[in-house]
Structure formats: structure tokens, C-alpha cells
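Have a look at the structure below, then the notes.
Here the complex is missing one protein chain, while the rest keep their positions.
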Amino acid sequence: MAINYQLILDSIYEEVKPLLAKGRIANYIPELAKVEPRQFGIAVYCLDGRTYAAGDAEVRFSAQSVTKLFGLALAFSREGDAIWKRVGREPSGNPFNSLYQLELAKGIPRNPFINAGALVIHDILAQRFVQADIAILQFMRTVAREASLDFDPAVWHSEEQTAHRNYAIAHLMKDFGNLHGRVEDIVRGYCRQCSIAINCVELARAGAFLANHGTVPWDFTRILDPSSSKRLNAAMLTCGTYDAAGDFAYRVGLPAKSGVGGGIIALVPGELAIAVWSPGLDENGNSLAGTMALERFTTLTARSIF
Amino acid sequence: MAINYQLILDSIYEEVKPLLAKGRIANYIPELAKVEPRQFGIAVYCLDGRTYAAGDAEVRFSAQSVTKLFGLALAFSREGDAIWKRVGREPSGNPFNSLYQLELAKGIPRNPFINAGALVIHDILAQRFVQADIAILQFMRTVAREASLDFDPAVWHSEEQTAHRNYAIAHLMKDFGNLHGRVEDIVRGYCRQCSIAINCVELARAGAFLANHGTVPWDFTRILDPSSSKRLNAAMLTCGTYDAAGDFAYRVGLPAKSGVGGGIIALVPGELAIAVWSPGLDENGNSLAGTMALERFTTLTARSIF
Amino acid sequence: MAINYQLILDSIYEEVKPLLAKGRIANYIPELAKVEPRQFGIAVYCLDGRTYAAGDAEVRFSAQSVTKLFGLALAFSREGDAIWKRVGREPSGNPFNSLYQLELAKGIPRNPFINAGALVIHDILAQRFVQADIAILQFMRTVAREASLDFDPAVWHSEEQTAHRNYAIAHLMKDFGNLHGRVEDIVRGYCRQCSIAINCVELARAGAFLANHGTVPWDFTRILDPSSSKRLNAAMLTCGTYDAAGDFAYRVGLPAKSGVGGGIIALVPGELAIAVWSPGLDENGNSLAGTMALERFTTLTARSIF
Partner (left out) sequence: MAINYQLILDSIYEEVKPLLAKGRIANYIPELAKVEPRQFGIAVYCLDGRTYAAGDAEVRFSAQSVTKLFGLALAFSREGDAIWKRVGREPSGNPFNSLYQLELAKGIPRNPFINAGALVIHDILAQRFVQADIAILQFMRTVAREASLDFDPAVWHSEEQTAHRNYAIAHLMKDFGNLHGRVEDIVRGYCRQCSIAINCVELARAGAFLANHGTVPWDFTRILDPSSSKRLNAAMLTCGTYDAAGDFAYRVGLPAKSGVGGGIIALVPGELAIAVWSPGLDENGNSLAGTMALERFTTLTARSIF
């Protein structure tokens, strides 16, 4: 019997409403702090092309760290396993912007989903493309089939003003020889990358190729071979949700990548991609209502990978 | 078309033979150091009851940390989510026996698969059962359908002689109030637990209930409800292979638990449990040939969860 | 013009009275928690034999970590620089009972004044003497010229009950091969050592040989040669007051060793030894009123070593 996804999304929207007042908006980027907190969107893109949505699923939000996933996919598609010489793939066990592990590991970030790792991935792309930020934007436009995706200049400028920790991370990696571009260029490009705005419907569609073993489902463009696509999903599951990867896997049981803008993209391999968004964050920096919505989704549909 | 598992296991056995001379035998437990290194076993238990095996699949080896999985399943089946008050479920990002994180976290182990966490689980069981070590043994006998499973006194005594780090961990947790039993009792019981001997065929069978959503496949005994079983699998995937969980998920893509005796149990949810054994370890303490065998298995059968 | 020490001690006593209600009694050793907090003693032993005292200078208190100084002096007098193979002499930069640095340093304690270091010194003495705790007691009786000094069984038993962290430290060092005796023997002996009771007059006298370049001033017994005595004083200055050695040197400017019983022994090389006691501790575990009294003493007498 087919699952009625629309019914499930509507029901989840009702369930999470009491959570929307809770959670903490990311306030270290002043521009993000201005977002109205009581918003929630959810969208599912099934690999057969059907799309379901509820709530504010067409309101764009700041993708932030969710862009790390697309930067990684792009770099992995071009460089293959060579990227793992410059970044690890182990969970960090520490806050996402910690300098401690980076110093102990002599400038090799623990994984591509912490800031240090995303800066290295940006640096790898900057060696291939004229502008890495634009390369990531174009890639997201392609896999989301949505040419209007763009940077948000207000967020990007706000982010550049407060990027001291990212500068610290980048200079430390430069000191260890694990950053090839100029520190200013990489950090500024990374700030622009993070400022890409997207909505849940677009984000679910953008993630579809990862649920489809690396191939865009509507035009059969192969971004990654099936094995690489699985490996990327494995990295998402173990490292994609900051210092809460274990808890997230326990509760939700899907590969996912979250951002401090409140968005999360998650995958049911072979079936669908799902995107949620709600600005209020839990103590780990993941969307409070968004995480709960995904937990309810896997419970109601029995769609965990485990 | 059905997969010919026997052919695959035989082929894997041939492939890994060159690796058997490599790897490092765990030498901090003198008794384990005596094991002949060039051994390798592999066994698959399909949920329909068919079993396949190759190599030294009926030679018993020291289960060691693999018993942590069964201790956890037993404790979880009795106490439910209450266990998470005393132990976390995040990857550690540090060697399996580190005291550092334990001190920072005020005596709450990072997850139940590092030694500190397994000691807490043992302590939880010791409050319920007359002897926690015997409770775990009986549980393993039940889920493996094999009454002859037993402790190996030589290993157990050898382990007690060299248990100083486990004593350090246990005393530190006692100091923080997260160990209720006597330190000596818990550490000794844990040493006995680790000494349980098992072979690949038995181990694959013992893991079948976790592949079968918590229910023993041959007699329908429910050990865990489906949701709990999935959650346990999620914890295995993110934390089950020491400090290499990210790499293991990336390469193998299955929930798994390894031990320094060289054994690994892994699960394809809804389909099968697979056990491998080879004494030589890689630098993370996982069986070198065993990990490679599992990587080949998921590649040849396309059976990753991702 | 001679300094009127009696006047100065009396004046300091008046000055610190408002502080006696403040400070926190060490409560992790239940027996110590019973001490009446509003007590304060101070005594000076000049190398010419004159003694000055004020307040509760003849009330005995638990010497605790102050005994580490005498254990170290005894071990150093017998083993010389060989002790530095097993213990460092750098300030710790971490709380006195931290396991983190010990693990990083592979079981070599940072200095002889943190618990790990004192346990190693105890272990060194235990290889030389039938009972290290009694050897330290006898040594203190000798240098204090006071045969009635003794262990306090109530404190000692209380300490043994709560020695889990010391057990953790000792087991970790045993694991690294830096403890030769049995863990139980060393930790118990160390608990007894810490329980030695002494008063300010006795303690000032006991420290006189360190102010006198290693020679007991009244009978010219050479405990340490002048160079070794200076080196011990240097180690006291940089490591003697837990994680506050820098602050203590800045404020007081004298080599000193403190204990959680509230006692402190300090030295003006070539002139005198001074002992203070008050049970209330500051956040670093040093006597609050005692530290202030020493700061006033060096200010009023202009007797800093700097």
C-alpha cells in the first residue's frame, strides 16, 4: 500500500507547531538573527518525480552549512578519493568550529562537514574553478533545476564581518600547509557560499541525486558513481549534524546535513529526499522542529535505513 | 536473481589471503598474543535460515568488545532509554580507552561501545542480575542458539592481570558517581564478559535478531521492538568500530561491532547478519582482513544501507 | 633595624579575621569537612632559632599535600636527580588531580606536587623503606624536632573511602609502567601520608632546613646539599600551589607548598620559614586567609625573593 506522504507531512506540521516558539536563532551572524522564528517548512521529493510539501516550504532561507554537502559532492565528483588526503572522514566529537582537534591533527580537518573541512573543500574547488563560490552555486542550480538560486548579499556581508573564527581556522591550516589559496580569498568565498538562499522544495530536489545513487533522476546525469554516492551518504550519517551525529542517527536514522539557518536535507536511499526548515536551533545547532519532524517522518513511514 | 552467497564468501576468502600475514595481533593481553595469526573465517546468516560459511568459520575466538553489543542489547531490552542517562551515544573521536573525554564529561562515557561505556552497561546489568557476566553469557547463548558458549578462563585471567586502564576508568567514573557497584566487581565481571569465546557461524546467528528488527528469526522471540532495534543499529554504525567509525561506514556501509580478538559482526537490516574473524588488526584495532572482507562483501552484493 | 616579627604577625592576624568566614572547606574528604572554619594560625621560625606565632598556631590540622614537600625532600635526598626520570618539574596548567596531562605524557606526572607526582614519589620511597608512609612521618618528626607528630586515623580512613580519583591516577600510571608497587599499597600509603597532623609552629620548624640551604639549623644535619635545596625551592615556587603557582608567585613571591587542609609552608631563603593555616580555601584549593596572610607578610617585611 502506498504511503500518503501529503497526509504525513500535514500531520507532522501540526505536531511540530508547539516547538516553533522554542529553539534559539543563530545570533552570531546578525543578519540571520532577524529571521522570524515561527516558520516551518517541509518537502519530499520522491525519485518518481512526485513532490509533497507543507508549511513554509516555498520560503527561502539561508542554506549555510547545508552548502557544505554540495561543495563536497562537487569536489568529490572532480577529485575522487584524492580529497581524503587533505580532510578526514571521522566524526569530530567536538563543537563544529573547534581549533583543538585541528591543531592536534596538524591542520587536517576531521571531516568535510565541520568548518575547517568545508574551508579545505572550498580551497580544493578554488584550484579548479575561477571562483569556487560561483562553482558551488552553479552546481546547486543544476541539481536543484532552479536557475534563480542565488547568494544573499546581506547575509554574506554580515557573515564576513563576524568571520574571525573562520579566519583563525584558515590561518592555522595555512600555517600547517593545508590551504593553498590566499586566506582572505578562501574565507570570503566560503562566506558567500554559505549565504546561498534556498527553499525546502528546491532543497529536496537538489538532494535527489544522492538518494538516486549519484544520478539526477529526471535527466539521468551522473554526478557520482553509485559507490561514491553511497560513501558520501555514509559520511553524512556519521558527520553531517555537527556534534550530534550519534544522537541524530539514533533518533532519525537517515543520512542528513544541517545548517545554522535551520535547514536540513535528509535522504532515504533509493526512494526520496526530504528537506525541512525551521529557524529555531537546539543546543547542537540543528533545527529543533526540523529534527523532530524528521524523527516523526521516519517513525510514521518506517523509512530509517536501519 | 538470487545472490550466490557461498560463491561470494569463497571468493572473498581467496582475496583476503594475502592480508593474513599483515596486521598486528593485540598484544596487551598476553593470552590473545598467542593466537596463530593466519586464520580467517566468515559466515552469513540469512533471515530465512540459510547459513553460508568459508575459512575458519567454526574456530572459536575471543569475542572481546563484540560482547559489548550483546551487553548493550540486554540492558536496553530491560531498561529502555533510561540507560542514556548514564552513557551517551556520540562517536568518541578519541581512542577507545581514553580518559580525557571521560573526565571532561564528568564521568559520562561518550557511548556504550568504548570501554567506559561498556563498564557502565555492565554496572547497570549488575544491579539487575546476580552476576552480569553470566547474564550476558546466557543472553548470547540464547540469541546464538548455542548452549556451549562459555568464558575462556585463560583469557579472562590474562585480562585481569593487565586491566589497569579499565580500573583507572572505573575508579574515575566511581569518583563522578556514575558507577554503583564495587569497582573490583565491575572490572572483573567485565574481563570475564570479554573472554567469551565464539565462532563466526555462531556470531552471525547471534546477530540475526538485530537484522530482524529485534526479533529472533527462528522462534519469533522479541528481544527489542523494531524502533529500539533500529536505534541500536544506528548506535553501532556511528560508534561500533572504535575511532574508525566514519571510515568504516564510508568503506563498508553497515552497522557493525568489532573486537580486538579480530571478530566483527555486521548487519544488513531485513536481510542478514554477517560475522568475520581474523586476528591481525589495523591501527584502529579492527580486524584488517575482516574489514576488507566486509568491504568486498558490500561491494559484491551491493548491500550497503546507503 | 631588626624587624619586629611578633608585631607583624599580630597585625596580620587582625587583618585576615574578616576573611575567616569566607573560603570553602574541602568537602570531598568527609572528615576534613568537620573542621571549624573560623580558625587561623601563623608561625615564623627564624634561622637564628627565634620563633614567633599568633592565632591558633598550636592547633594541629591535617597536613595533606604539604606532606608532598617532605616526601619529595626525603626521596630527593636519597635518590638525587634519578627521581626526574619518573616525574617532571613543570607547572601543570591544569587542576591538581587531572588525568588528561598524565595520559598525554604517557604516565609521567607533570611535577611532584600534583597527586600523580606525589604517588610516584611515594612509590619511589616504598622501594627503599618498609613503609613509605612511616618513613615520611619519621622524616617529618626529625626535621620538625617533634616526636609526637602522627597520622590521624579518622582522616586517613575517610580519605581511603573517597580515594577513587587517586586510584584512577595510580592505575593509569601502572598501565604506563610508572608505578612499581601494588596500586592498593601505594594509594593507601599515600592516604596515610596525607593524614599527618601538624601545627603551624611545628610546620615552620620542619621547613627550616629548606630555608637554611638544606641543613637543619639547630644541629647542622645536612639533609640536602645547598644546590639541591635551592632546586627544591625552585620547584616549590613554580609548582607548589596547585594551578595558581603564577598568581601565588606574583602576589606572595616565596617558594611555598599548600594543602587542602588549609596549611601552607613558605620560605625566605637564608632567613626563615613561615607556616600559616586556615581551613577555608579559595577556588584553587589554597587557604584563602593563609595566602592573604603571606601576601601581607612579604609586603610588610619586604621579604619577597624577587
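In this document, chain identifiers A, B and C correspond to the written order of the chains, with residue numbering beginning at 1 in each.
Here is the rule we go by: contacts are C-beta pairs under 8 Å (C-beta built on N, C-alpha and C of every residue); 3 or more make two chains touch, one makes a residue touch a chain.
Just so it is clear, the model here is predicted, and its values are computed rather than measured.
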item	value
Contacts of the hidden chain among displayed chains	A, C
Contacting the left-out chain in the complete assembly, out of C:92, C:199 or C:287	C:92
Which residue of A:3, A:35, A:59 or A:99 touches the chain not shown here	A:99
Touch criterion as defined above, residue of A:174, A:222 or A:303 at the omitted chain	A:174
Positions on chain A where the hidden chain makes contact	98-100, 103, 164-165, 167-169, 171-172, 174-175, 183
Sites on chain C contacted by the missing partner chain, in the whole complex	88-94, 101, 110-111, 226-227, 229-231, 233-235, 237-239, 243-247, 249-251, 253, 255, 269, 299, 302, 304-306
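The rule we apply is simple: only the chains that are shown with their structure count from here on.
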item	value
Centroid distance [mean C-alpha coordinates] between chain B and chain A, Å	32
Touching two or more other chains - residue numbers and ranges from chain B	none
